[in-house]
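What you see is the complex with one protein chain gone and the rest in place.
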Amino acid sequence: MSELTLTKVSKQFGGFRAVEDIDLTVAPDEVLCLLGPSGCGKTTTLRMIAGLESVSHGSVAFGGRDLSALPAQDRNVAMAFQFYALYPDLTVEENLVFPLAAEGLDARERQARLDHVASVLQLGGVLQRRPHELSEGEKQRVAVGRCIIRRPNAFLFDEPLSRLDVALREDMRGSIRRILATLNRPTVIVTHDQLEAMTMGDRIAVMRDGGIEQVGTPQDVFDYPDNTFVAGFIGTPQMTLLDGTCLGADDGGIVIGTDHARWTVPHAHFHRRPCKGDRLTFGFRPRAASLEAGALGLDGCRLVLSEHMGAEKLLHFDWHGQAVRVLTQSRAPEVDALRRVGVDLRALHVFDGDGRRLSVKGIPQ
Amino acid sequence: MSELTLTKVSKQFGGFRAVEDIDLTVAPDEVLCLLGPSGCGKTTTLRMIAGLESVSHGSVAFGGRDLSALPAQDRNVAMAFQFYALYPDLTVEENLVFPLAAEGLDARERQARLDHVASVLQLGGVLQRRPHELSEGEKQRVAVGRCIIRRPNAFLFDEPLSRLDVALREDMRGSIRRILATLNRPTVIVTHDQLEAMTMGDRIAVMRDGGIEQVGTPQDVFDYPDNTFVAGFIGTPQMTLLDGTCLGADDGGIVIGTDHARWTVPHAHFHRRPCKGDRLTFGFRPRAASLEAGALGLDGCRLVLSEHMGAEKLLHFDWHGQAVRVLTQSRAPEVDALRRVGVDLRALHVFDGDGRRLSVKGIPQ
Amino acid sequence: MSFRKHNEGGWGQTLVSGLVAVIYFAPVFWMILTAFKTRQDALAIPPKLIFTPTLENFRSVFVEVTSSGEVVSTGAWLYFANSAFIAGASVLLALIIGTLAAYAFSRYPLKGNDTYLFIILTTRMLPPIVVIIPIFLLFRITGLSGTYIGIILLYTSFNLPFSIWMMKSFFDDLDREVEDSARMDGSSDWAVFGRIVLPQVLAGLAATLVFALILTWNEFIFALLLTGPETRTVPVAIASTIGGSIGVDWGKLSAMITLFLIPVFIVTFALQNQLLRGVTFGTIRK
Amino acid sequence: RMAAPDWGPTRFMQDYANETYTAPSGNNVTLEIDFIPWANFFDRVNASLNSGEQKYQMIVSDSQWLGNFVEAGHFLKLNEYIEADPELQAIMQDVHPALVAGFSTYPHVPAEEIEAAGGYAPDISYYGFPQFPDAYFTYYRNDLFCDEAENAAFEEQYGAPLPCEPADWDDVTWEDWGNYGAFFTRTAGETLAGETLSEDVYGIAYQAGKPLDFSTMQINAFLWQWGGGIWDESNEPEAQVMGVVNSPENIEAFETYLSLLDYAPPIAQTGQMGIFEIQDLYMQGKIAAIIDWAALAAPVVDPATSSVADVTSFAMMPGHMRDGEIDRSANLGGQPFVLTSWNDETVTREALDVVKWWLSEETQIAAVKAGGQSGLQSVMNNPEYDSWSPWNEYFRRSLPWQKDLWHVPEMFEMLTQQQEEFDRAITGQISAEEALNNVAEFQDELLRDAGRLD
Partner (left out) sequence: MHLPAAFTARTSGRGILRWLNAPERRGPLLVAPAILTLLLVNILPLLWSFGLSFFNYRANRMATPRFDGLENYVDLLGDDRVWERFVTTGLIVTGSVGLQLVVGFGLAMLFARKFPLRRVLLMLVLTPMMLSFVSVGIFFKLFYDPTLGLLSWFVAMFTGEPFAIMATPAGAIWAIVIADAWMWSPFVMLLVLAGLVSVPDYLYEAAQVDRASHWRRFKTITFPYVKGLILLALLFRTIETFKTFELVYLITAGGPGTATETIAVYAYRLGFQNFRTSEASAMAYLILFIVIVLTSLYLYLVKQRNSEEV
């Protein structure tokens, strides 16, 4: 199969630019996850790939062939809709085989595909029901099934698992991933659940306000977010981000800090060095911080709230007006207790005043 | 304020018993989270407390006064509905102040409350819109806001945060928790998101099929699930549960295992000892397992899938047909690689054939 | 744009639909045109599309020349006023009573709900002509014949089944949690109905109103039999233009039809959006 | 208060009463007419009477309704009032006997007996007075019938001239009428009176419609003229139906009636050719000659409504030559008005005063001048009478020929069924004979059931 390429794709709704100059390539054997907050243009992008929405500028191509002008029915793309879009009058089985009519399969092959999809998605028991007799989760699985029963040029999934409960979701994630691996088609999955994005995507594209902020492997995006938006968006619990300034440089490295703390960070930590006085943001993940010692210390963090998250606790501190989060397995202090939060230097992300990454990628987290 | 007490509350819909003999007490300053799978009767319980559904048996009392016969409008209970139930023809502001009419506040106080709620829930920008002009997340926040603007006898929230994205959800969780803390009213929050239950609830009640399976602090429920249902339901990623048998007892303790492994567990681990030949289920959390050594080993686990979850990876193994999950920060093996999974003895949960807990509570996890 | 959304057509669609609409409207157009024609033009074949329009027909609706040459009012304005008053009052009444009943049927189901609803519908099933005598009798006994109250009551009862059925389906479709919610917020049941429920079914009310209005506005048989000279409505007056010494007075007839069409047309046009939305909303789940 | 159909003659009555009527008794009496659309007049009156509404003190009735409402007890028998009041007696004497017979008597008494009785006889039951009497006659286009070229052509073809002057029509028979029909039936493209036609023109027309009593009205004329007739209620219960209604004379008359429809406009084939349809067609210049009621004549000579207003003349209806004489028997039209039975004495007296006022010569002359008709012989004998409208002469001369159809309560059923059968024949579904046989059978059974036939 051939790859899917978006070149400078934009979408204008009246005066509102929902998607702006997106460039993306998805290889035939690749799953790309589109991740981003609500309203950032994920669905719109998907619809443009499917041919349900015309592109205002730019082009959508499969294997180098520009299909921008082709209507949806001629693109041979499979799509699972955010709100399922099941055919209300057809049974689950009929819904599932509906798209096969256009593929002209013989009855045996059709049955084989149906059986396979039904078993993978655990829909065997509800094949004769109609959509309104299904639970939300079942509906969603039918929508996914209607997609993966096909052998299209590309797969598009719009929030395919959002309505499933945790156990089922974990299960489905694996199943879908395995099926996609055998089919070898470029796949785009939209989600706003980052765990899903991280686990299902070969690469992740993080979107904001119609544009792409960063594309990369899940690990890459998690470990080295390109900017503060990505840093704050990826990772649960959220990364702690603190405002600070560059206080200058000395032999040991660059001195950064706030009114209440100053740390020296080796030059090697930066791929671009800030100048003295520059506003900075520095961040670290709650899991990388601890109440034990650490190279970088934040003194006088006052515990505001401690949340139990099963095996771990998420501690919310107030550090001179800035929120600091720490994830720990050890016992939580009393509320209002003051503590020193220590952060490992290697876990420190530094961004410039515009939120762009300053620290190098090489430092393992 | 006074506490909320449910005594042997049941609800019968025709021939179907949606809720059965529930006993619950919620103290004035307490937040109780009702947790359970879809359809287990959470909403119905809430509606009975609110007076929207009559109780078939049993009683609902506030501060000892039985209110079972009182209609909803006379109970002075605030409730946020699962599907928002916003007044479609009123603006957000009007929606928010609607319940205040019954409290007879003066204009200043009313404005103050409105401002406070709007700022906490970040609704300032949409006060003049109507519900259909809101995103799902905003709708949900209005529903919550309409609740916490009041000073009722009790707060009831039905899945208050389910439609928010992760960042916002974390934020709201904290805000609501803080507000509730100042108001000092018994609060029941329904959710099927366990993270929410764990972080917001002072206590958790896990429901299944109309009955309560376990009530306790989040930590308690997480650490010492009363049965396999609770064990599997609470905790992400899910606890690994393996079927096995009691192979006998020796000096060191009780020997448990399967065809492929046998472990000796000290007697002290059990508060009730299984007999030889009893069917057992034993479980451990993925975070408590590792690829390093551990008291109890599962040899020959074949890696099926490895999922990136940010800082950690979730490894799915197949161990003689049973699924074993391990959460690790270290590098994942190749797919199909065979590994030994080690589990710390202290982390082992043992249940009897009926799924009831056998291991003692005292063992810290 | 290289392709359109499914639900949007362009001017091409306008052209096709326009053609169909114009053909469909042609008979009405002809009636209206006739209102501006002299009698000879009205009946001319081949039909005259180009002619000198006259307003004489409209004049004749309102004034006439008596045997002594005096110009006097025909009293037609009274018929129009009667029509407006009677239709307006009875539609409103039916809407109010029907809405309340529909709400009750929807929210406080009685035992044998369906049976009640069915009986209510049944009252609409008989050809009016066969129930005339008993109704007439009843009106005579109660002294309602020829009074406004009588005819308004009658029309109200005609519109009730329709209003109840229609409005019930609207109420059925409402989200009950909203009402629960208002109740929780301390509103009385009446306040819930007035402030929360009614605003949500405005569209349905509009649709019901239009349908009921159309039926009432044009009702003839009972208007003929149960109104007196003072309460007579326009349809009866329209019928009076038929069968005089000149057979059908085409010009006057058309003029009355035209004048009589205008109010419903305006109401329908004004409520058009609600009509579509209302009908959708009310019946979609049936 | 009075119920009346909404049209010219009743409107006139109201207007004129408003202007001129003051009750001689000194009571404050106003004539308040409830005008009801003609087409639905019967429904309204019927519903009112049968429900016992007792709303009206006087009612404009149709002549045929008498038996029905008299037997139901709604109409007031007037004999004792007439007996007691010479003025009323004078009126009854003045009213044309054909009208007294048709409008007033029940059980029905033929005009000859009325005439013999001098208008009033105590053993006859009286109920109504003429409100508006009516009769039909010929309307024709003198521009066609007097056209020289057409005349020449006709004479060549049929050996006789076209009747140009009204007087020429006095001996026109149905055969001639058919000839005129055939002659003047032209299709578009042919010439007529020197002009090339863009549309078809038809020769002749008379009423042949299913609604109301349209076809019966005209067919009865044929039956009587051919010497046949309808069931004779005045000889009840001896009078027979079988062999009378479907007598050979009747069949021949009906066949003639049907054959003449060939020259009528195509609407005849639909059974919808009523009095208004032919009036409209005639006024549009599409028919050379028609037979229609006096009541419909006024618009025909009004240029505002008629394109042939200037070229229309009136004449007697054609007749059937029988025993060397032309028989012009026809069916009476128009309506009587009656008093209702529930009025108290005062109201009855006042109502009779209104009757006297309406049937005073003065009022009647005004009515005729306004385009109406009068049933009073004194008015018709007024030397100026013929000049008050161009058709008065023919109304006056037609009146003696008028008979009426049945008045018995069963008449509605008989009429509906008869109209249906006639309509079948008119639209070519059955023959004249079949139609009359069906009618006879039905009437026979019905009247036997009702005990009016032995």
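Per-chain numbering from 1; labels A, B, C and D assigned in written order.
Heads up, the rule we're going with is that a residue touches a chain if its C-beta (ideal position, glycine included) is under 8 Å from a C-beta of that chain, and two chains touch if they have at least 3 such contacts.
Note that the coordinates shown come from a computational prediction; the quantities given were computed from them, not determined experimentally.
Considering the entire complex, the omitted chain makes contact with A, C, D.
From the set D:159, D:266 or D:451, the residue in touch with the chain omitted from the display is D:266, counting the whole complex. Only one of C:78, C:97 or C:202 touches the absent chain when the whole complex is considered: C:97.
In the full complex, chain C makes contact with the omitted chain through residues 5-11, 13-14, 16-18, 20-22, 24-25, 27-28, 30-31, 43, 45-47, 97-98, 100-101, 103-105, 107-110, 116, 118-135, 137-138, 153-154, 156-158, 160-161, 164, 189, 214, 217-218, 220-221, 235, 238-239, 242, 248, 250, 253, 257, 260-261, 264-265, 268-269, 272, 275-276, 279-280, 283-286. Annotation for chain A: contacts to the undisplayed chain at residues 47, 50-52, 71-74, 76-79, 81, 83, 85-90, 98-99, 101-102, 130, 132-133, 146.
Counting over the whole complex, chain D has residues 42-43, 46-47, 50, 68-69, 71-73, 200, 202, 209-211, 265-267, 269-272, 277, 280-281, 284, 286, 409, 412-413, 416, 420-421, 423-424, 426-427, 429 touching the chain that is not drawn.
What we mean here is this: only the chains that are shown with their structure count from here on.
Across the two interfaces under comparison, B-C and C-D, the one joined by more C-beta contacts turns out to be C-D.
Chain geometry summary: the mean Cα position of chain B and that of chain C are 57 Å apart. Centres computed as Cα averages put chain C at a distance of 40 Å from chain D. Taken residue by residue, chain A touches two or more other chains at no position, since every residue touches fewer.
Touching two or more other chains at once is no residue of chain D. Chain A makes touch with chain B in their complex at residues 37-39, 135, 137, 165-167, 170, 173-174, 177-178, 192-195, 198-199, 218-219, 222, 232-238, 285, 287-288, 305, 307-311, 314, 316, 365.
Contact residues on chain C toward chain D in their complex (touch as defined above): 38-40, 43-46, 66-68, 132-133, 136-137, 139-140, 145-146, 221, 224-225, 228-229, 236, 239-240, 242-248.
Against chain C, the residues of chain B that register as touching in their complex are 47, 50-52, 71-73, 75-79, 81-83, 85-89, 98-99, 101-103, 146, 150.
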